[in-house]
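Structure, as structure tokens:
Omission of a single protein chain aside, the complex is shown with its protein chains in their original locations.
Labels A and B are assigned to the chains in the order they are written; within every chain, residues are numbered from 1.
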Amino acid sequence: MGQPPNPLQARPLRLHPDRLFPADPAVRDLARRLYGEVASLPIISPHGHTDPAWFALNEPFADAASLLLAPDHYLYRMLYSQGVPMQALGVPDRKGASVADPRAAWRLFASHMRLFRGTPSAVWLDHVFAEVFGFDVRLSAATADLYFDRIGELLAAPAFRPRALFDRFNIELLATTESPTDELLHHKAIRESGWKGRVVTAYRPDSVVDPEHEEFWVSLERFAQLAGQDVSYWAGYLEAHRIRRRAFIAAGATSTDHGHPSAATADLPAADAEALYHRILDGVWSPQDAELFRAQMLTEMAKMSLDDGLVMQIHPGSFRNHNAQLFWTFGRDKGADIPRPTDYVRALKPLLDRLGNEPALTVILFTLDETAYARELAPLAGHYPALRLGPAWWFHDSAEGMRRFREQTTETAGFYNTVGFNDDTRAFLSIPARHDVARRVDCGFLARLVAEHRLDEDEAAEVAADLAYNLPKQAYRLDADAPLPNRASA
Amino acid sequence: MGQPPNPLQARPLRLHPDRLFPADPAVRDLARRLYGEVASLPIISPHGHTDPAWFALNEPFADAASLLLAPDHYLYRMLYSQGVPMQALGVPDRKGASVADPRAAWRLFASHMRLFRGTPSAVWLDHVFAEVFGFDVRLSAATADLYFDRIGELLAAPAFRPRALFDRFNIELLATTESPTDELLHHKAIRESGWKGRVVTAYRPDSVVDPEHEEFWVSLERFAQLAGQDVSYWAGYLEAHRIRRRAFIAAGATSTDHGHPSAATADLPAADAEALYHRILDGVWSPQDAELFRAQMLTEMAKMSLDDGLVMQIHPGSFRNHNAQLFWTFGRDKGADIPRPTDYVRALKPLLDRLGNEPALTVILFTLDETAYARELAPLAGHYPALRLGPAWWFHDSAEGMRRFREQTTETAGFYNTVGFNDDTRAFLSIPARHDVARRVDCGFLARLVAEHRLDEDEAAEVAADLAYNLPKQAYRLDADAPLPNRASA
Partner (left out) sequence: MGQPPNPLQARPLRLHPDRLFPADPAVRDLARRLYGEVASLPIISPHGHTDPAWFALNEPFADAASLLLAPDHYLYRMLYSQGVPMQALGVPDRKGASVADPRAAWRLFASHMRLFRGTPSAVWLDHVFAEVFGFDVRLSAATADLYFDRIGELLAAPAFRPRALFDRFNIELLATTESPTDELLHHKAIRESGWKGRVVTAYRPDSVVDPEHEEFWVSLERFAQLAGQDVSYWAGYLEAHRIRRRAFIAAGATSTDHGHPSAATADLPAADAEALYHRILDGVWSPQDAELFRAQMLTEMAKMSLDDGLVMQIHPGSFRNHNAQLFWTFGRDKGADIPRPTDYVRALKPLLDRLGNEPALTVILFTLDETAYARELAPLAGHYPALRLGPAWWFHDSAEGMRRFREQTTETAGFYNTVGFNDDTRAFLSIPARHDVARRVDCGFLARLVAEHRLDEDEAAEVAADLAYNLPKQAYRLDADAPLPNRASA
């Protein structure tokens, strides 16, 4: 007789079909029905941070730790918060070096899984483990090697190459995000490859718009080169943006993206804007000048969007690189960005005074400050034709966060001033999990409205499909020929 | 055989008897029982914006669009946010002109009903359509004409004249809101008409207290005339307020109302207040002076309230007329007021240092910034004898908003530092709907407390009746002879 199985060491992993639905039986039944109608809709991913090289080159991913752990700041920040060194997890430092053995890093991660209880990371990981890799036992210290070995084997197989996964995930469109200094060669290669997958770019000019960005000067020079434009004067700098935006549009872009410390906008007289730009170029600017320049550039981008049709996304409110020591060792985007209170009402007024009444412009607003949902964002989006609300973002891209988003925006902005879901992720394998969470939570919210007789079920079913599929396509202008149908019930 | 009915085009409209109650069967049963005891209590509407001319003249309302759509900023702001022009909806511009054909406006509205899914507007409209006009199919593009015609016919009938509806709605008291520059002739006419309906006024002096109000100078002159008082000096200006307050009290007023950008109060030495007033009169004031003057006037109003017994309401925190372009074309109150973060702790201190410990003074605080509920407002109202909390207001006058209000204020302020419901509306036909929502949501909240064994059912039933009927009467001093009974169970 062998050893009996140890239930503590290999507990079963299974994705319950009713996960994330409200517990009340009547609400759950409704949620299940609504979800049943949207569960298999194709994925529209209009904003995210996957690497286009994956789809251009279609090379196999390496091992579990390098694919799932080392690039995921949701994971290593939590481990770091409990005293686990970043190096031990294989997180590369500024020089790109990682000293960790991938298997050792994976074991370390696996032994700390309890830290993720109740977090969206646990939900996403379990989905990836069960659905993508077929595991039926939970990851733990006891199963770390089993996981590491099996994931390694599977990743070597053709069915786990990026394009095969893209197809398997039923992704209809995936947007990546690039700097104007990017030549978009991977996107070119994808288009010319004959592969049918639709991978587009998005224009994210932060590094050439933010004088406080650590790569501003290098980026500006590269920007000028790629645009073939003299950027030493204001009109030339703006023209370079127009040129690069056209190149991005040619690579499929339908949107821009702006990650600023605040939502400040400005609409300076041309001469003042020009003078400001020269203070920036001359290096004689204050932090207030930097803020004002970013603010002015949001309005410039909006004016260009009115011309070239790119949908504009504003992602404000993060204090980036809060941990100075970590920043110097590891660089940006390492789990040390902390949200701050974010004003929209005064901040957006200059842009809105100029362009807020233009139905032909779409500006999608995001927030890390949930207090703005009901107080500022829903009233703004529920009034201005140019404004829409992006989904619950980053720390709030979670079951509770999405629920709060709907509870706090719907009554003032409705559903149709929102744009469906963004996964906004670099964790490619988690994309189906993230969209599934959004669909489940939205269906749970709609089910509650139906159960409370605030919405009829036929209306809820339409809204569910709009949130999962139609609204992102419409808001991001991904299918100009198929706007939202005029439905008889409307 | 005729055509089969098209269920998409004429879906049934019915108000479910359990609407807005929590879905859990045990909680719902409790909510139903509690609601059953308060559903038919008379309506006390101690604060709102209906037009006293309706009740003075008792003329028939015009058509559906003019009655229900054109005056309702909740409706046309939502349509405007999706690119529908205000003019097409019959919203009058500054000159009072509307270019829209009422039937065409109504059709346009009806074809966009999906925008209101999940909003309180949908709940209120369905209540009005079903209960007031007897519709049993939903409003949609397909039923727009049916609605327009039938509403038009009904409005012409005697049973749909303002006084008949007032009586049918079981309104015990309705307060309107007037400026001190109003002669209150309609209120006089109502009193002298022999009609039993109780319609009173409330003193809203914003236009003579706010130097930044676009009608300040015109209003001040009219104010002086009506008061028969020289307002060119500080003491005369204050006396004019006392005189007009007495006139309002004679017209039934029991309250004042103050809609300021912030909750700032001041308690200046008399000489400083006088000097400030003269800067205002001389037109040599800064925005800070205007804020300080409004702040000082809140304290002056509170002092007068201690003398004449008027209950004071403060409605702060809205950035009025945010959309400059819309303001110049259409004027104020057009759905473009956006809330801002609102401080109460420092703002109210001068007034509270002076009068906060006076049990004979009642100041009812409102907010558009829900973050203040648990953090500032409940602690303030749970301590100062002079303070009470008004109900969830404006964007938060909704099922979710009311629920958050109770969840975030009750544990610190209790129920008895709140004042029941205000409909605060100019949409007369929606008043029963709005009070019904409040009663249902409060009963749902109380039912949860009972189900969680945090309150006994007999206590919840008392609280439900207090919130629906007794507290507004008591807090607004509408029935000085019948304070809250001292109950044996207390």
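To be clear about the criterion, a contact is a pair of C-beta atoms (placed from the backbone, for glycine too) under 8 Å apart; a residue touches a chain by one contact, two chains touch by 3 or more.
As the structure is a computational prediction, the values presented were derived from the model and not from experiment.
The residue touching the chain not shown here, chosen from B:100, B:378, B:441 or B:478, is B:378. Considering A:260, A:396 or A:453, the position touching the chain not shown turns out to be A:396 (whole complex).
Shown as candidates are B:190, B:266 or B:451; the residue that touches the absent chain is B:451. Residues of subunit B that touch the chain left out of view are 22, 24, 26-27, 341, 343, 345-346, 349, 352-353, 356-357, 359, 371, 374-376, 378-385, 387, 407-408, 410-417, 448-449, 451-456, 458-459, 462-463, 486-490.
Mapped onto subunit A, the footprint of the missing chain covers residues 6, 8-9, 11, 15-16, 18-25, 77-78, 80-83, 111-120, 122-123, 138, 140-142, 319, 322-326, 335-341, 368-371, 395-396, 398-401.
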